[in-house]
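With one protein chain removed, the remaining protein chains of the complex are shown where they sit.
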Amino acid sequence: MVEEIIGVENLTKRYISGIIRQKEVYGARDVSFNIKRGEILSLVGESGSGKSTIANMILRLLKPTKGEINLLGKSIREYKIKNYYENVQGIFQDPYSSYNFFYKVDHVLNQAISHSLSWVDIAEKERIIANTLGIVGLRPDETLGRFPHQLSGGQLQRILLARCLLFKPRLLIADEPTSMIDACARAEVLNLLRKLRDKSGISVLFITHDIGQAQYISDRVIVMKQGEIVEGGPTNEVFLNPKEDYTKALLSSVPSIYRRWYT
Amino acid sequence: MATETTLISKSLEKGEKSPIINILSKLWGTIKRRYKKQFILIMGLLVFVLILEILTALPGMTDPKYILFDGVKYHSEYPPSWKYWLGTNSTSQDVALLILHGTKNSLYFGIGCALISTAVALVVGIFGPFIGGVWDTASSFITNIAMVFPQIPFILFISSLMATRSWVTVMLIIGLFSWPWAARAIRSQVLTLRERNFIKVSKMSALGNMKIAFSEIIPNVLSYVILVFSISFGIGIITEAGISMLGLGDSSGNFVTLGYVLWYHQTEYILNQNFYHIWLSPGIVLTLIFLIFYVIQSSFIMTFNPRTRENM
Partner (left out) sequence: MNSLEMNVIEEEDLKTSFLDEKTRAQKIVGNSFLRLILRKLVFYFLVFFIAITLAFLIPRLVPGSPLYYIRDLSGSINPVDAAIIIAELEALFGLDLPLWNQYLIFLEQFFLHGNLGVSINLPTIAEPVFDLIAPRIPFTLMIVIPALIITFFVGNWVGAWVGYKETKPRKVVYYTFLIMGAAPFYWFAYVLTDIFVQYLHFFPPFTSTPEFSFDLAVILEIMKHYWLPLILMVLVNIGGWSTGARSMMIYERGSGYILYSQKLGFKESKLRKYAYRNSILPQFTGLNLNFNNMIGQTIILEFVLFWPGLGSLMISAFTQGDYAMIMGTFIIIILVIVIGNFLIDLSYGLLDPRIRIGGSE
């Protein structure tokens, strides 16, 4: 059964700058799409195209100016914050800034578990954390009890992923999760996202500016430009037969290694 | 596997403590670890206050305004001697004793001022930008306006219009007029922190605004807060001494501060070259206090430089 996890309708974010002479800038403009259960949807676009704005609005970190976001057919405003974040979680571009350097990396996990599983006893929590870290391919003794600067970007990003998994979310929003970590860790994170989708049926909204990654991971893609959707559809359809000029331009800007592959 | 579980249980036990105690103990640990030098200096200062407290509690030293009269004549205007280390003034009071009490009281006064202005600066600087919206605009607007308000004229104006002033009133006035610069410094730091992802991560763990402010923001502005505190400390003491010297300090006359000692002599001894011992000493003590704070502050100053901070 294919079920709609999240539906976005006419989502708009307008920024107004200046008090006297106002100037309007759209972070997102009439964006509509949906994500089904167990689907990986990629949002592709250059920087400033409003991808992250949409991610932040779905994560309820930013209030939309207009439009509706529905989770499981119900407006997200009807959810309590606590319940909402049990369904939707996210990871961000910069793993280093996702950690408060004041605390050890355990801090984010403890925060998460004390919210989502506050009733379980300590031994059980330990087991859950160890398990979850195992899922993302980390050993607890290598990671816990350390400060963020003692770990690599890839490790940090995976701990954040583990943190999200503690909530057992239905939707994971990955906002350029690979752009600030090194190349081999990048593939690991991508494979991990796919594995999670395959095993636990989590839907993923994957945001990237890298067309190669989008093609590698996603079932469907949406191409964005200046806050508006240019084109969308199944991955191969969009990337192999682009209809819009912008998509073509975007594809032609991909490093030549891909082009040679196809011709 | 055994190591794993112990590590996890360790980390979880920490999380199990009441959140406030948890945060406080972490703050304390960081203060001790990161700010060791400043920590020692501040501790040294506290020990100094304690010594002053003990000295002034010794028999015969509790009343700074005790009039030296041996039944025959008043010991007024004595030069420094073994009996009166810094001599006596025209009212036959022991200057050394006045300075001892004045230093102690001035330090207390400085702590009070620093507490008030740091608290206001924290509230305006952290909660304004953090709650956002109208509060943010309001706090920024108030800070900008208060920045232009001249501190000393306002303090003088208010104290001059009051029939009676206790030292607490003076402390409140000074404290409430010396926060804007600190609020602005903290504010701009919070503004950059606010955009960091870990705030988003905490929000996604469904933490409330207040909890985020306490557990995520405050630890990160800690060095600022300590710096702001120590600067306000120095400013409080110097400003109080300045307005007390004009006779606008504590009106009851029972709260002897260094400024009060200066005022006492300002009225009679100004430019009288025979009485250096009376007006030189309070100033030297004030200068020393300010220099001690300068050492504390300058060890922080690198934290404030945006370009060097990244390396820390």
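In order of appearance the chains are A and B, and numbering begins at 1 in each one.
As a working rule, contacts are C-beta pairs under 8 Å (C-beta built on N, C-alpha and C of every residue); 3 or more make two chains touch, one makes a residue touch a chain.
Since the model is a prediction, treat every value here as computed from it, not as a measurement.
When the missing chain is restored to the complex, the residue among B:64, B:87, B:102 or B:282 that touches it is B:282. Contact with the omitted chain, checked across B:158, B:171, B:212 or B:226, is made by B:158. One chain of the complex is left out; on chain B, the residues touching it are 144-145, 147-154, 156-158, 160-164, 181-182, 184-185, 188-189, 191-192, 227, 231, 234-235, 238, 241-242, 245-248, 262, 266, 270-271, 273, 276, 279-280, 282-283, 286-287, 290-291, 294, 297-298, 301-302, 304-308.
As a convention for this text, only the chains that are shown with their structure count from here on.
If you average the CA atoms of chain A and of chain B, the two centres end up 46 Å from each other. Residue ranges on chain B touching chain A, taken from their complex, read 3-5, 7-16, 26, 30, 196-198, 200-207, 216, 219-220. Of all residues in chain A, those touching chain B in their complex are 56, 59, 61, 81-82, 85, 89-90, 92-94, 97-104, 106, 108-115, 122-123, 125-126, 129-130, 139-141, 144-145, 160, 163.
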